[in-house]
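All protein chains but one are shown at their positions in the complex.
Read from first to last, the chains carry the letters A, B, C and D; within each, the first residue is number 1.
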Amino acid sequence: MMNSKPSWQAGLALVLCAVAMATVPILTAEATAPMSSGMTSLVVGLIALPAVASFAMFSGLASAAVLFVGAHGAAWLLISGIAGNEGTARMPYFLLLAAAWLLAWRCVAVLSAIRPVSTQVRTLLRLLIPAIFGAWILIIWEAVTRGAGVPFILLPPPSAIAARIGNSLPILLADVRQTIFKAVLFGYIVGCASGFAVAILADRVPFLRKGLLPIGNMVSALPIIGVAPIMVIWFGFEWQSKAAVVIIMTFFPMLVNTVAGLAASGHMERDLMRTYASNYWQTLFKLRLPAAAPFIFNALKINSTLALIGAIVAEFFGTPIVGMGFRISTEIGRMNVDMVWAEIAVAALAGSVFYGVVALIERATTFWHPSVRGGRA
Amino acid sequence: MDRLRDRIIPVITILLVIVAAWYAFAVYMNAPFQRDLDRRAGLTPGTVEFVGKTLSQPKPTMPAPHQVAQNFFENTFLRKVTSARSLVYHSWVTLSSTLLGFTFGTALGILIAVGIVHVIALDRSLMPWIIASQTIPILAVAPMIIVVLAAIGITGLIPKALISTYLSFFPVAVGMVKGLRSPDLMHLDLMHTYNASASQTFWKLRVPASVPFLFASMKVAVAASLVGAIVGELPTGAVAGIGAKLLAGSYYSQTIDMWAALVAGSVVAAMLVVLVGIVGKVVERSMGGRPA
Amino acid sequence: ADKVTLQLKWVTQSQFAGYYVAKEKGFYGEENLDVDIKPGGPDIAPEQVIAGGGADVIVDWMGGALAAREKGVGLVNIAQPYKKAGMELVCPKDGPVKTEADFKGKTLGVWFFGNEYPFFAWMNKLGLPTEGGADGVTVLKQSFDVQPLIQKQADCISVMTYNEYWQLIDAGFKPEELTVFNYTEMGNDLLEDGLYAMEDKLKDPAFEDKMVRFVRASMKGWKYAVDNPDEAAGIVVDNGGQDENHQKRMMGEVAKLIDNADGKLIEAAYKRTAEALLAQKIITKEPSGAWTSTITDKAIK
Amino acid sequence: MTVNQATATSVDQNAVVEARKLGLTFQTNDGPVRALADVDLTINKGEFVSFIGPSGCGKTTFLRVIADLEQPTEGKISINGMTPEQAREARAYGYVFQAAALFPWRTIESNVGLPLEIIGLSKAEQQERIKRTMDLVNLSGFEKKYPWQLSGGMQQRASIARALAFDADLLLMDEPFGALDEIVRDHLNEQLLRLWRQTNKTICFVTHSIPEAVYLSTRIVVMSPRPGRVTDVIESTLPTERPLDIRESPEFLAIAARVRDGLRAGHSYED
Partner (left out) sequence: MTVNQATATSVDQNAVVEARKLGLTFQTNDGPVRALADVDLTINKGEFVSFIGPSGCGKTTFLRVIADLEQPTEGKISINGMTPEQAREARAYGYVFQAAALFPWRTIESNVGLPLEIIGLSKAEQQERIKRTMDLVNLSGFEKKYPWQLSGGMQQRASIARALAFDADLLLMDEPFGALDEIVRDHLNEQLLRLWRQTNKTICFVTHSIPEAVYLSTRIVVMSPRPGRVTDVIESTLPTERPLDIRESPEFLAIAARVRDGLRAGHSYED
């Protein structure tokens, strides 16, 4: 019902269409293959009809589907129309793009309002909604860089980046192996494990805790990136120096979070364990560590992105001639900006997967925590 | 008084242990090069003399604590603060872009959080991409950001501040989403029974409830901001700032300068975090917070 | 005054003394120019800056400039103050490398970010693969300092005659303890610090005239710097250069590379550079229009 | 104090709450939970109705439906002839939750004043009402304290004061005195009864205590769980004036026994 109300997105999209129609042509006279007027009206139709239809439709799903087709159809036509005419787009081109984007936004809003009963549909929506959002980042990027003719070496369009990824899989794979599977994983595991171990040690030895924690708290706020060149001096060019940076970067968040987590168990629960005359380790394993789990996972999540950044940054200061940071810093010097973005894309993908895996494990093991039970972040 | 001692003695002890370990490590790290030097010069110093030399190299692999302390002291207190050699000057440069970026970042983070909490479509679609944005290696993008911004005429403080913004909005956004959602269901129901408007619920319930989360994430954000400012200084030609100091030091293997710059960075970081902490305490106290 | 923005390839140091001197001594002002000198950094690609419109003219190595030209950034060499290359590979005499024949299986430090082309061209000539292994050389992306040699992480490292070489000397190496492979002496040099502007902008006579005046004043600055190295180094330090003594020494070495400060490109050097780049497939087709002598011709008139 | 058993569909001028075949099913991850079923109930203006029943029988849920905090899945309910949503928007009721639900960052005084700020009263009127209700629950002198500086019982009283300050004609109270000790509870029971007599408010009151239910109510609704339904509605024959020692009268004990029997029927314990 709610989606049959007129929405500002669809309304604005219609206004933009009208302005675009009034200011045609879409491309400047320099365009080698100007868009036909039939094509232009097709684009406008693809935007306007779903926008109007969405006012009248009653089922959320149907109106979402129509909006989806309209928005993406129009975007596809606009982008394919600019092919060969890079840099010749005029105002209406961008207006229509904005209108299509507004439709997509409306589509996402309609989809978000749907309360599906079946769990499959729910999971599907949970994936689809952010996917549409992400797709539009790419669509706008593609259409704007090509429409406005942004120099390739400043910002290549996503299609070029994708093509580069496709053509350079072996190199990317080698870089991922060097940076992620050697430096990041090793550093992450050792850094997290030692942060955890020191936290336990500090917990066990009060003197250590009192002395180490204020220092640890300070150090965890320091610009650790600054030690990257120093680590390269100490540990050499290979992945070990990168792992060392990762270890230092991940150690303190884990230390601080674990200590906070160990203090998180309730007084009453600790008193309860005391009434059982439970010893230190029993209380630790049965009460305090489970209670600390959300904190520990928090550190694991923070560290999953920190580790990647740390390793790549460290590679700027000297490496063998393989690795993601190496590739980024050399290829930009060679003006292969598409390769740089390919590496960045791979890094973002790897980082997201890494984060996602940790988040999934968290969901499975801290199922009891209100933040997980409630299902909200 | 007793408490003070209870806190200070352990910290001092641990610091002493660290310094001692640092000295030992410095000797260990600097020894191979010193041996090469002596071999080339045909010297065979005794152990004490040798150790002394390893701790007084002009460009040591690992500077000794007193070398760093001396350099830090000289460049902090004995230079005019406007001089390009003064660490105070460089710290100030970094601090100013840190603060600017931190302000932007906090504002942006809060804005995003408000959007996520109030607009379902944003709630469903934004979060995964915000997380993905943080997995982009900023150092790789930083030079491009600086170049692109310079192309449209934005130079100086703002590009660096934007990198700080990029790093600092994330913790604030995540923390504030948590914070704005932290009111109990029962408190929300209560506002509902009063038929309170969304803005009344926001200002009277969600905002006060999120204050502890705000300050906790601001502590993380201010540290991230500093990292961003330093990273932003690296590619811009080593003109000024702690990052520039680090970089210039690294070109000329001036390790002592680098360590002193790191110490300066640490001092700035510590001051910022403590400051945010104090402001947080004051605000919480004024909101009737229970003393710990 | 006409505004000109110059983007350097590296941080402020005597390597760029001519431009700073021209600015400080008012040579640019005499030509009715207001020049803004932007220092570079390890990750600033001048080609990117000029493509984005952030500069009118850049200092670049020819390898990088030709590569960018192929990527659609119409860079044209308008002047070539550096006649010789300053890059060399040095190895300690007590190490395993004494001659080119010893390179097999060794680890060599190389600067990347567009500075790697001379090295790869050289290895290409020697027929040594650079993927490591017993029959090839292992290449390290070297940081911009001499630590790899001091830490013995590499058997040989790249240095500039005017910069890192002296850091080695400062670190206790004596000149006679070092084996030096100088690219210029080996005839493997690729052209370094030249001035490049955008092709389409040069079509505009007003801009061309601006560049003529700019090059004229710059070369006057270089001449002055070569003649007064200490004063030039002082000017560099005033503009943010580090370590006055080091800059003085650098100015002295740079002077040897400038030779005769006319800024003219030597065509044979250009040809050699282009061929070497082609041979290594850094560029895929013979460049054309990548340099012009009109600016320098007019400037020196 | 008119007392009216719910009688089919008649639209009663006097009815404050009117539920017809009301049902509510929660969708949870392990299947639906039927919290309320077939509830037919009319509550008239000026009545004091207690709800009693075993834990989980739907008492809170019923109050929440009245307050438009849950949507019924079956049947109909109207408040003052309006839908619950309209009633809520008309600020027709005050609600006292099972827990105090005070805002920790506000003083007691400004917690009590919260609803008044929201409905936009003038400062002076806010002050006046706050003072009056704080007196009523014996909290004078604690205006400037923060919630954590008060004992649990005092917090609960503050939350009652907050609902009273709101001054709606319908009061929904969910075990408001659960956390209090017997003496304080007795005192507040008396106060509440006095307030109700003076103001002719309609009160829906959830409790676990049989004597409390009997002492306060004009009508006692006994509920049974799974699904929550009304199993008995007991009219009180006690007079309007009720001194505390009425609780030892045979009449009182007889009603209490009847409530206890009704309650026991809904339980699984049979020893």
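Definition applied: contacts are C-beta pairs under 8 Å (C-beta built on N, C-alpha and C of every residue); 3 or more make two chains touch, one makes a residue touch a chain.
As the structure is a prediction and not an experimental result, all values here were calculated from the model.
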Practice item. Just list which of the chains on display the missing one touches. Key: A, D
Point to revise | Of D:32, D:56 or D:81, the one touching the omitted chain in the full complex | key: D:56
Practice item. Please pick, from A:56, A:117 or A:277, the residue that touches the omitted chain in the full complex. Key: A:277
Practice item. Determine which one of D:27, D:151 or D:237 touches the chain that has been left out. Key: D:151
Study note, to complete from the structure: Of A:84, A:166, A:206 or A:266, the residue that touches the missing chain is A:266
Review point. From the list D:34, D:91, D:208 or D:258, which touches the chain that is not on show?
Key: D:208
Study note, to complete from the structure: Per the touch rule stated above, chain D touches the missing chain via residues 53-56, 138, 151-153, 178, 180-184, 187, 190, 208-210, 248, 253, 260, 263-264, 267-269, 271
Exercise for review: Provide the residue numbers of chain A that touch the chain removed from this figure.
Suggested key: 266, 268-269, 271-278, 282, 286-287, 290, 293, 366-370, 373
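The criterion applied here is as follows: only the chains that are shown with their structure count from here on.
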Check your understanding: Which chain maximises the distance between its CA centroid and that of chain B?
Key -> D
Practice item. Please list the single chain whose C-alpha centre lies closest to the global protein C-alpha centre. Key: A
**Study point:** Euclidean distance of C-alpha centroids - chain B vs chain D, Å
**Key:** 54
**Study point:** Centre-to-centre distance between chain D and chain C (centres being mean Cα positions), rounded to whole Å
**Key:** 85
Review point. Which chain C residues reach two or more other chains?
Key: 42-43, 45, 48, 52, 143, 147, 151
Review point. Of all possible chain pairs, which ones touch?
Key: A-B, A-C, B-C, B-D
